[in-house]
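What follows is a structure written as structure tokens; I'll ask about it next.
Every protein chain but one is kept in place in this view of the complex.
Per-chain numbering from 1; labels A and B assigned in written order.
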Amino acid sequence: MNLVALTECLTSASCLVTQTTSGLIIGMLLFLVAAGLTLIFGVLKVVNFTHGSFYMLGAYLALTVNGLTNSYFLAVLAAAIGVALVALVFERFFMSKVYGSNVLMQLLVCYAFILIMDDAVKIIWGPEFKSMGMAAAFQKPPLFIAGGIVPVFYLFLIIVTLIISVVLWLIITRTRFGTVVRAAAVNPSMVSALGINTGLVFSGVFMLGGMLAGLAGGLAAPVRSLTAGMGFSILIESFIVTVIGGMGSIAGALLGSIMIGLVRSFGSIGFPLFVEGLMFLLMAIILILKPSGLLGKEG
Amino acid sequence: MARKRVDLDRRTVLKGAAAGAAATIFAPNIVAAQSKVIRIGMPTILSGRVAQLGTSSRNAIQMEVEKINAAGGLAGRQIEMVIRDSKGQPQEAARVSRELVNSDGCEILLDAEASSGSFAVQEVAKDLGVLVMHTNSETSSLTADPKIRIPLAFRSCRQGIHDAVVSGAYAAEIAKAKKINRWGTCSPDYAYGRDNTQLFVEYLKHFYPQAEVTMEAWPKLFQPDYTEVITRVLQSKPQALYSALWGGDLTSWVDQANIYALFSQMEVFAINMADYTVLTAVKNLPKGIHSATRYIKTYPNTKANAEWGDAYRARFKEYPTNWSWENWVGIHFIAEASKKANSADGKKIAEAMRGLKIDCPFGADGTVTMRADDQTVIGYAIGWGTTISGEPYVPEVTGAKWDTILQLEAEWKKRNNYT
Partner (left out) sequence: MLTARPNLARDILIAAVALALLLLLPYVWPNKMINDLVIRVSAFALFATSLNLLVGYTGMVSFGHGMFFGFGAYAFGLSMQRLGVSIPTAFLITVLSSALLGLVVGAISIRLKDIYFSFITLAFQMLLYSTVIAWVPLTGGDQGLMGGIPRPPFLGVDLSIEAHRYAFAVTVMVAGLLILRQIVESPFGYTLRMIRDNTERASFLGINVFRAKLTAFVIAGVFGAIGGMVMALFVSGAYPEFVNWTMSGEGIFMIMLGGLSTFIGPAAGALILSVLNDVITRGTEHHGLFLGAVILLFALGLRKGVTDFIADWLRLNREAGSRGGN
């Protein structure tokens, strides 16, 4: 514990700005993964434990396409589309078979998939870690904003994430697909009574969720080392985020991501050896006070 | 033909040419014990994030066992390796090791586990009374602490305390020349990272008392995002930063620190940087990072070392790692001691190994010695240099002085009541 350092940082403008921005950066990348997770839970009431593996797959696909085309843009695109397809296959042929059963059966299917994907990645891309490298466009000195340091690449990530959030929000609130999705989240049998194919809606949501995870993996690939099992820690953190924000609430996921980002950035100053513990403590406290999460609807 | 079987069965079993091919795969232990084959069990990590530790250890062992077998094996008995994955979990390492001895008939253990697994294997070896060679665990206490040390356990790899003395001495030289007094550290928060960093600071101050540590950051092992750690370093503006991050964590950290232009703002000492896996993985490798040698073809700058590195690379289509040479040392010590004792018996090999000196491409003077009193290897090549972004990656290496290392190690042992 180092409360002196924490107080010092909280009273220094430059430290405050830098750590807040770093919290935001951590939070934004987390949000992309968590948004898909919470979307799938909100509609399908399924906790998708394979979400971390989707993220990993996105990063690896980006690595390969980047290597072939030398284009970061194409790499990210391939990651999003490729993972969306994998998510579709996974949902249609495996996950949809256990929608009716209890949560433990779904957990089992997901776990099997995590094991298989980790090994598949190891077989296809090899056991050693990989690094994708930064696109030339972002190899620029960082910007100084209000005394804080912001790398150009992270500024780009924040903007992209914000655009994606807005698009996601528009899809959910302004399109027919979004209306059906929202209706299906509340009452799936009503939706199917209206002649809408709920199976198709579920597949669509799962694909969208998977796409977001793949996108996050592709976007983050230049600043991550790629290894089999890399989805694991991101899975845990995005879980904390969705639980804190409220399972099923996308706005909650955004709030939760930023909170976790800030806990990380300031926690690493005040409690450098217990940052992980702090996140779980926050999760436990919020669950005790409001089990459905900050912005979740009471179940 | 023997190699083909290995691949077909997807079993990590290596065979000597003279071994009865069909019999040994399914053989109960009795057959193995009576035949001319001697089995050596090798628990290691072949899956998960540090699978490379296992695969690169296995590669080196595969190469060397073939040579040793061609030269007659252990006292006339051909070596057969039985290699198993512990998934990096200590309790699995314990289980696998017990199984290797108890039901696979292994008479010697070559422990290629990371440090936490090595302590579990040590417990098993103590329990079952078999010879064990730790090839990858650098934690000093494993052999230095008399409470943990056992007579049948040896270590064939670098040791934390040696590494720290060398690093402290090198960093102090630079600090003296450039008047670097304010230091920061950024190391993974687990036993290796903590011990390594604490000892480094101790010896940095020993050689350069003006140095003081003004900030410490402790990211978690396998943390994906180092943003908060990097901004903290930049905030407190140390003149130099020391890091014990390694492998994939180090690559992520370098990639992320790069976009903050961290490397242009301070001297960076990353002890595990000069390993080919990291050097080749990082796409935009910054120039001038100080690093200790892990495995590098150019140091020691001898024909034997370069040839071995090339042979490894030609065969496995990848560079050897730090772990590869450490396993080389382990298996050759067993072979040489067996030759000296003219026996394949674990206790006799152990007896012959204490104080044994062997020729070695990775020795500082072409040899390494298994020190008798704590059964750990000394005299291996170690030094520091700075990186460039392509081959040979670390062009100039300042080699360490072993007499300094040994003298300071002795004092360290006394302070810790290890004598």
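The working rule: a contact is a pair of C-beta atoms (placed from the backbone, for glycine too) under 8 Å apart; a residue touches a chain by one contact, two chains touch by 3 or more.
Only a predicted model underlies this, so the values are computations on that prediction, with no experimental measurement involved.
Looking at B:R39, B:R77 or B:R98, the residue that reaches the missing chain in the full complex is B:R98. Note on the undisplayed chain: of the listed residues A:L16, A:A183, A:I196 or A:L273, the one touching it is A:L273.
Annotation for chain B: contacts to the undisplayed chain at residues 9-12, 46-47, 84-85, 87, 89-92, 94-96, 98-99, 102-103, 115-116, 119-120, 123, 126-127, 139, 147-148, 189-191, 194, 221.
For chain A, the list of residues touching the undisplayed chain reads 47, 94, 97-98, 101, 103-105, 107-109, 111-116, 118-120, 122-123, 236, 239, 243, 247, 273-274, 276-277, 280-281, 283-284, 287-288, 291-292, 299.
Here is the rule we use: only the chains that are shown with their structure count from here on.
Centre-to-centre separation between chain A and chain B, using Cα means, comes to 36 Å. On chain A, the positions that touch chain B within their shared complex are 9, 14-15, 18-19, 21-23, 25-26, 29, 118-119, 122, 127-134, 138-139, 141-142, 149, 151-154, 220, 222-230, 233-234, 264-265, 268-269, 272-273, 275-276.
Chain contact summary for the complex, chain B toward chain A: residues 46-49, 51-52, 55, 189, 216-220, 222-225, 227-232, 234-235, 247-249, 251-252, 255-256, 258-261, 277, 281-284, 318.
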